[in-house]
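Apart from one protein chain that is not included, each protein chain of the complex appears where it belongs.
A, B and C are the chain letters, set down in written order, and residue numbers restart from 1 in every chain.
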Amino acid sequence: MNDELSIDWTVDELMITSLSATLDNDDQACNGMASFIPVIAFQLARLTHAPDLVWVASAVGVDARPERVPASTLEAPLWRDSVMYLEQYSTFWDIVLKGSWLQKFCVGAAQLDRYGNGNNSVIGDDYHRPKVRLPGTAGLGDMGSIGKRLFFWNPNHNPRSFVEKVDFVSCAGWLGGGDEREQLGLTGGPELVITNLCVMDFHPETKHMRLKSVHPGVTVEEVQEATGFELLIEGSSAPETVVPTVEQVGLIRDVIDPDGMRLREFGR
Amino acid sequence: MNDELSIDWTVDELMITSLSATLDNDDQACNGMASFIPVIAFQLARLTHAPDLVWVASAVGVDARPERVPASTLEAPLWRDSVMYLEQYSTFWDIVLKGSWLQKFCVGAAQLDRYGNGNNSVIGDDYHRPKVRLPGTAGLGDMGSIGKRLFFWNPNHNPRSFVEKVDFVSCAGWLGGGDEREQLGLTGGPELVITNLCVMDFHPETKHMRLKSVHPGVTVEEVQEATGFELLIEGSSAPETVVPTVEQVGLIRDVIDPDGMRLREFGR
Amino acid sequence: MPQEKLTSLKEAIEMVPDGATVAIQNMATQSAPMAAVRELIRQGRTGLEVVALVGGIPIDLMAAAGSMDRFTGAAVSMEQFGLCQAYRNAVESGEIVVQELSETALNARLGAGARNLPFLPTRGLIGTDLIAINPDLVMISDPFGGLDVVACRALIPDIALIHCHRADRFGNLQMEPTAVWPDIGIMPKAANKVIATVEEIVDTEVLRNSPERTFLPGFMVDAVVEVPFGAHPTSFNPRYGYDTAFHHEWIAVARDPEGAKLWMERYVYEPDTQEEYLDRVGGVSRLEELKRWEITE
Partner (left out) sequence: MPQEKLTSLKEAIEMVPDGATVAIQNMATQSAPMAAVRELIRQGRTGLEVVALVGGIPIDLMAAAGSMDRFTGAAVSMEQFGLCQAYRNAVESGEIVVQELSETALNARLGAGARNLPFLPTRGLIGTDLIAINPDLVMISDPFGGLDVVACRALIPDIALIHCHRADRFGNLQMEPTAVWPDIGIMPKAANKVIATVEEIVDTEVLRNSPERTFLPGFMVDAVVEVPFGAHPTSFNPRYGYDTAFHHEWIAVARDPEGAKLWMERYVYEPDTQEEYLDRVGGVSRLEELKRWEITE
């Protein structure tokens, strides 16, 4: 294993390795649509510290072996060579709901508030006449409520995405903070947020979003400026996010995603 | 079509043709375990007046083509050459419950009372310490309640099977008679009872079991003697059950059931 | 010999009345019954409630054509191609009303519809704002003293529109095992009628060779129509990939009513047959590319 740190890593690779580090050897992981960062993170984890991790490609293909990351993370080339196909109604959700498996989900949300509540439904005050109609809650409206551990990623950290209060809660986070989730009988919940600027977690008591590390070259002030609510910052500064190793960068660039599909998440 | 009546028909064949006559061209029919009479009746109907009838062999094989009736009506030889396999949990019950399909069910019950309530659970007063533990309700406990039209068959008409009151209701018939079923929101219900002695239906108002026809050679008195409750008999006698045709007898004996598996229902 | 279900696309779609609730098999860029959707638009159907798990281009075309005024489902998106702009505009202007459900809530509504139950429960959505605004969802307590659940009212679509790999003329429908995600698990079972387009009609004997691939028996199917490449421009795994250029072409005009109208003329209204449509999308050479899944642009 080559533990030497990369000197030419880029932020997409840093987000991938940060997400990969959250995965354990006995996890199962699955991805939804337009999920290049998670898909590459799962494959990277399997090739490095979590060889037993089971990846369910597109929530369809168990232990898939795609040739390379294709242009869609929800189409058949991704679930090539699977050991099993899951059918949405009768298999996938039965497995997810059972609770023992697929405990971590990587999710994206158009808006996220200080308590990790997510919004993929509408922008604007009136749900029925929205300023912007977003895609919709899809599986996220389930994942937030059925005891899963949520890992958010966002390649474009800005105050319109990180807001004081989401316009509409389509994914249950820590709700109003504290023990509000617990009172509704909800287990799991938001755990980590990985962006192009930093990594954030949640205060164990208040459930307030908290700066965990800043990426090299980014200041705490820059993160706060890009965040639409007051971020919890413990101490006078924050540790630096661990950068990818030479090995990790090589695997991402040459083996997993040689076509650079991950850059599409950054509008490139 | 040879409409000539058979002169050497036997009672098993008469029960089969009586049941076959209840099936329409646009029906779907399925069978459960130890159901030789229904299985042969379905196949006979397909070969005569109801060519479009869809038979789901053993509740598994759609439009099956068994070589001949095997020793079990719940094993793979019966669902040979199917167009589709139904899986019990995810397909069979979804189709049955929908209501538009598989509207008629042929069912057997150890005990049947005057209102067509069935018992396959226990004989005796105490459910938890029964005199006889019967197999159990299986699908019958569903079929009686979900709007299906029930056709009972019994090759051994006797007062222990046709009782004043079943020891335990494990299949909802007309309950206490009248509109009791309706009051619970239950549609469908028992429609016909075919035995080795006669055919019975139910009075449209009172839902009392009623003699519809007696088999040739059987008297009304013999039927009443073999019945543990007072049978509704309209008029001084009852019509004679229509006997099988030469063609029907030929199909049963030579094509559908050359091994005579149907006789097992008569203890032979 | 069961009942004949083979018919023309025109006759099949004539079974769909204005205002019907139409469930459509779809998933972002996958497996949509596109030929059937184009015929629905061509016949001028209006007031439809469209139900889909995740709707893509078929939803956008119906929104642009004014076919639908309600959408019920979990999401609308064309994944890497972006949002459905015509749909989005219609929702934002109040022309289309959305009933947004999580996947388990939609499955519960359709599952109840299929099984003749008044409702089915889920534990999804609890804590979100999606319950209070939806009269078809209500929190109820567990009679055994456990956690509350969300009761999801039965949804019985009038029609399910699906596209399959093959069928016989009696409507027994088969799918290749690789096309597992689009919502054929429960949608056609919940609907009162099923209209299926298929890549090819085969003899029943062919189906008997792999009965495990038949997912809906003919007696549950009301019409079956042979339409090769019937899912284009969405993918139909394993036969062909989605059409990237075609999606882009639509997206380029979707925001502009005039441009959208011209595009619709060219691809929806004018082609009288599927053959003519396929010619207009690039003919044999383009279809061969799609069969090779040349989709990474």
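The criterion applied here is as follows: contacts are C-beta pairs under 8 Å (C-beta built on N, C-alpha and C of every residue); 3 or more make two chains touch, one makes a residue touch a chain.
Note that the structure is predicted; figures quoted are calculated from it, not measured.
A.B. asks: Can you work out which residue in A:Glu67, A:Asp94 or A:Glu164 touches the chain that's missing from view?
C.D. replies: That would be A:Asp94, which touches the missing chain.
A.B. asks: Which one touches the absent chain: B:Thr48, B:Gln103 or B:Ser145?
C.D. replies: B:Ser145
A.B. asks: Of B:Ala172, B:Val193, B:Val218 or B:Leu231, which residue touches the hidden chain?
C.D. replies: B:Ala172
A.B. asks: Tell me, which residues in chain B touch the chain that this view leaves out?
C.D. replies: Its contact residues with the unshown chain are 33-34, 58-60, 70-77, 85-90, 93, 97, 120-121, 127-142, 144-146, 168-172, 175, 181, 184-186, 259, 264.
A.B. asks: List the chain C residues touching the unshown chain?
C.D. replies: Contacting residues on chain C, toward the hidden partner: 116-123, 136, 138, 140, 142-144, 146-147, 149, 151, 153-154, 177-178, 180, 210-212.
A.B. asks: Could you pull out which residues of chain A are in touch with the chain that's been left out?
C.D. replies: 26, 28, 51-52, 54, 56, 61-63, 81-86, 90, 93-95, 97-101, 146-147
FYI, only the chains that are shown with their structure count from here on.
A.B. asks: Report the inter-centroid distance (CA atoms only) between chain A and chain C in whole Å.
C.D. replies: Chain A and chain C have C-alpha centres separated by 29 Å.
A.B. asks: Could you work out how far the Cα centre of chain A sits from that of chain B, in whole Å?
C.D. replies: Those two chain centres are 58 Å apart.
A.B. asks: Can you list every residue of chain A that touches 2 or more other chains, as numbers and ranges?
C.D. replies: As it turns out, chain A has residues touching two or more other chains at 90.
A.B. asks: Which parts of chain C, given as residue numbers and ranges, touch two or more other chains?
C.D. replies: 185-186
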